[in-house]
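Removed from the display is one protein chain of the complex; every other protein chain stays in position.
On to chain A.
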């Protein structure tokens, strides 16, 4: 793509993602509300549609507080470092056969590599706050993110072996050619991916970095106003991005019946994954930190490795 359309694409995508995050938060509160036999937000606009808008407005006009003892520069920089990679990874997502930004031949690697930068933002935020809860939260968060990044990557390796390409679009074309979505032949990999994705996202039942009963609010305890909004934004954009990745590599991307455009099928599948995150949040209690670590290292990583071995054997055997 030329420079101008590229900038335009990025600008439009940013607006759409912001609207999408607002919708996702409303969706989350409604889903959890109905699961707990209440209606959820219903005061602002019909069906509570303006609830998130009101929340965001509140966060934006709130007083900006930087603690006196905080390391000012790092404190200001941390939310940006956390947010930028979560948006940058969306560049490789191919929304339909014709609508995509970058046809990168190492798309999967780009996705995983850049998202690991978010860890730095979380760590910097927690550390520069000069607060014990923030520090503990960020250390937990980083330990969890680093541990669960390994099974997340390993679970994708099975797909990469089958397809023989790191290009996200090639993965979808491969699923089109075999006429099967990859979550069926790669079911073990899919399960490992889903579990480690939730831990990567710091979502319930693995939301230990911000366990409010023990850590107040985790690594963003000292953040308020729009800086806090930035952390929340990063979290939700990341949730959308991980859903998009799951859709692309396991659920056939934009593939679907022909009577509706590919973008619609892509968004529908993405919404399904978002619903799964919210569903789990409403139903499962929080895991304990040592259980979480044991589960990651002793169960998920061996399972992911087993998946790679089986996939390689089948690939060599089938030729």
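Keep this in mind: contacts are C-beta pairs under 8 Å (C-beta built on N, C-alpha and C of every residue); 3 or more make two chains touch, one makes a residue touch a chain; residues count from 1.
Keep this in mind: contacts and distances are computed from a predicted model.
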| item | value |
| --- | --- |
| Candidate names "Multisubunit sodium/proton antiporter, MrpD subunit", "Amino acid ABC transporter permease", "NADH-quinone oxidoreductase subunit J" or "tRNA N6-adenosine threonylcarbamoyltransferase"; UniProt protein name, chain not shown | "NADH-quinone oxidoreductase subunit J" |
| Selected from A:58, A:73, A:132 or A:315 as touching the chain missing from the view | A:73 |
| Contact residue for the chain not shown (choose from A:91, A:124, A:156 or A:215) | A:124 |
| Hidden partner chain, residues of chain A it touches | 3, 71, 73-74, 77, 104-106, 109-110, 112-114, 116-117, 119-120, 123-124, 127-128, 135, 139, 142, 146, 166 |
